[in-house]
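For this depiction, one protein chain was excluded, whereas all remaining protein chains were kept in their positions.
For reference, chains read A, B and C in written order, and residue numbers begin at 1 within each chain.
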Amino acid sequence: MDEKTLIAKRVALELRPGNLVNLGIGLPTMVAAHLPTGVNVFFQSENGIVGMAPVPEPGAENEDLSDAGGSPIGAVPGAASFDSAMSFGLIRGGHLDVTVLGGLQIDEEGRLANWMVPGKMVPGMGGAMDLVSGAKRVIVAMQHSAKGTPKIVKRCELPLTSVRRVDLIVTELAVIEPTDKGLVLREVAPGVTVADVLAQTGAELIVPSAVPTMPVGA
Amino acid sequence: MDEKTLIAKRVALELRPGNLVNLGIGLPTMVAAHLPTGVNVFFQSENGIVGMAPVPEPGAENEDLSDAGGSPIGAVPGAASFDSAMSFGLIRGGHLDVTVLGGLQIDEEGRLANWMVPGKMVPGMGGAMDLVSGAKRVIVAMQHSAKGTPKIVKRCELPLTSVRRVDLIVTELAVIEPTDKGLVLREVAPGVTVADVLAQTGAELIVPSAVPTMPVGA
Amino acid sequence: MSKVRKLEEAVAMIPDGAVLMIGGFMGVGTPPHLIDELLRQGKRDLTVIANDTARPTVGIGRLVTAKAVRKVIASHIGTNSETQRQMIAGETMVDLVPQGTLAERVRAGGFGLGGVLTPTGVGTVVEEGKQRIELDGTVYLLETALKADFALIAAKRADYLGNLEYALTARNFNPLMAMAAETVIVEAEDIVPVGVIPPDSVVTPNVLVDCLVAKERRHG
Partner (left out) sequence: MSKVRKLEEAVAMIPDGAVLMIGGFMGVGTPPHLIDELLRQGKRDLTVIANDTARPTVGIGRLVTAKAVRKVIASHIGTNSETQRQMIAGETMVDLVPQGTLAERVRAGGFGLGGVLTPTGVGTVVEEGKQRIELDGTVYLLETALKADFALIAAKRADYLGNLEYALTARNFNPLMAMAAETVIVEAEDIVPVGVIPPDSVVTPNVLVDCLVAKERRHG
C-alpha cells in the first residue's frame, strides 16, 4: 500500500455514518474511495452541493456539476445544491462534521498553515480558512515531511490558515492529536517505530507509554 | 369619492411601470385597486412573495399563500416566493422602489412614527422599520388628523419608526413633500383650500406661490 | 438510520425551559401538530423565537394562551391581544425585533456569524443597549446572532433523508431556523422517496434535519 493510500484509509476510519464531510483537493479527495463498509456519509463540495459523488462513467459528465477544483463530478440520490453563502453557512455554522485538508506546516499548538508560501505561491485561501475555523472536526492528511524537511514544527513560519487547533493529523508515519498539553502521538504506521516518527518531527511530541499501530488493513 | 379612496387614488399616481411596491396593511392596501391604466407593478408581501394579487374568486384560497396580515392572497404569473431573509434583503438592499405605509405622526423633519403608542398599543414594529429605512421611496398614506388632532406635528411624541425622511405624505386634504428645508405643500384635494390644510396641520408648512389641486378623477 | 419519529417521541425530546425557534408567519408555515403536541405534553417556561404570535387560537398564539411561554422574541404581537395582555401584566417577557433584523439574527446564528450591521432601527428605541458602528458615513447597529435548542419546522415535502421543500409564503422563517437550532424537528405535509425532490429544489438540505415527524394516519 502506498503512503497516500495508507493516509486516506486511516482518515476514512474517522468518519461516522451520516457525517457531512468536506474533502480538500489532492490527497484528501482519496478518502472517499476508502470508506469502511456500512459507513455512508455525505460529501460537500464548497462550490455548492451536498451529496457529491464520482462521475459514474465517462460521458456522464455535466457542465453544471463540478467539484471545487472545476473537475466534473456526479451526485447521489438526495443531493442538494445551493449558493455559495449557504455552502459556507453550512461550514461556518457548525453543520459540517468533518473537513479533511492537506497541510504545509502544523505547529505545537495544532495550528495549520496550508494556503501560501510568501514570495513563491500565492494561490489564495479559497475555502480553507472557513473550513478550518468552522468545521466540527478538522483532520489534516499530509505527508510527514516535505523533501526531508519536517512539516510538523515548533511554530509555523508560513502564514496561518486559522488559529483554531486542528483535531487530528494523519501522515504516512503516525496519527497525532493536538491537545491543550501539546501534540500527542496516538498511533504509528505499520512497520514504523516511535523513534522513526520523533526523528522526522520538528516539534515536541508527547509519547504515551503504549503507542498502538494504525488499524489499517493491507 | 370617500376620503380613503381619494388617498389611494392619489398614491397610485406615484407608481411607475415595473416598480416593486410594498403596501402596508389597511388604507395602503387599497392602492392596488387604483393603478392607472397601463401601469403594471409588482407587489411584494414581506412574508415572502413578489407578485401578490387578490384571490381571484372565493374558493381559490390556498393555505400556503397569504399576505403579511395572514389573509389569503393570489399571485400573478411570474411571481416568486422566498424566505424572510431574502424578503428583507429586497427591502433593505434598495431593491424595493416604493413602500406605502400608514402613519400615526410625522414631524417637520419628515420622520414617521407608526408602530406604537406607549402604554396603549404595543403591536411591535413588524417590517415597518426595515421598510422605512430601506425602500427607495417611502410614501405615507394617512388621514390628516385623528379625531381632530393633527398627525403632522412639529416633533413626533410617539417612538419613531426610522430617522429617515419619508418622501411623500398623502392625506385626504393634501400632498406634502418633506424636504431638507421643511414640509412643502405640493397639492390640495379638490374643494380644499390652503387655509383648510394649514388649520389642520400641527407643523409649519412651506406654501409655494401656486398650489395645484390633486389630479384625481371623481 | 431513519429520522422518522412518532409525534409524541419527537416532542418528548423538548424539555421545559427550552429555547424554541418556530417557523411561520401568522400561523402560515407553523407546524400544527407539533404545537398540538407541545400543548398536550404540557410544556412550560418555553422561550419562543418566531416572527409573531399569530392569534390567541392560532399557531404559536395557542402556546401563549396556554401560558406555556415565558419569553417571546418576535417582530409583531399586534394580532394577539393575549400576548399583549401578558406582556403588559408582566407575565411574559416580550422582546420586539424588527422583522428584517430578526431574520438576519436567526440566519447569523445558523451561518456561524457573530452578527450583522443593519441600518434598521438607528435613532429609534431599537438602538438601546446596542453598539453603533459607522462605515463610510453610514451608521449601523450591530445586531447579534440568535440560536435555539430546537427548531420546529413546517415543510411542504420532505424526502426520506430529510431534504425539505416549502410552499409559497409558508416558507418564511422555516429554512433560516432549520440552520440555527441544535436539534431540528420537521413536520412535513408529505414524505416522499429520495429523488422526488431534485437537488435544485431542495431548500433545506437533509444534513440539517434531525427528526422527521411521521404523518398522522387519518384513514384506515
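To be clear about the criterion, a residue touches a chain if its C-beta (ideal position, glycine included) is under 8 Å from a C-beta of that chain, and two chains touch if they have at least 3 such contacts.
On a predicted model such as this, the values are computed, not experimentally measured, just so you know.
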Using the whole complex, pick out the displayed chains that touch the missing one. A, B, C
Touch with the missing chain holds, among B:Ile25, B:Ala79, B:Val194 or B:Val207, for B:Ala79
If the hidden chain were put back, which of B:Ile49, B:Leu112 or B:Val216 would touch it? B:Ile49
Touching residues (missing chain, whole complex) on chain B: 17-18, 20, 42, 49-51, 75, 77-82, 85, 88-95, 134
On chain C, residues whose C-beta touches the chain left out of the figure: 104, 108, 111-119, 131, 133, 135, 138, 140, 142, 144, 165-168, 171, 199-201
Contacts of chain A with the absent chain, listed as residue ranges: 45-49, 62-66, 68-70, 75, 81-85, 87-88, 91-92, 121-130, 133-134, 159-163
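Throughout what follows, only the chains that are shown with their structure count from here on.
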What is the identifier of the chain with the smallest separation between its Cα mean and the overall Cα mean? C
Specify the chain most distant from chain A by Cα centroid. B
Distance from the CA centroid of chain A to that of chain C, rounded to the nearest Å? 35
Distance between the CA centroids of chain B and chain C (whole Å) is 29
Rounded Å distance between chain A and chain B, as computed from the means of their C-alpha atoms: 55
For chain C, what residues touch not just one other chain but two or more? 107
Where chain A touches two or more other chains at once, the residues are none
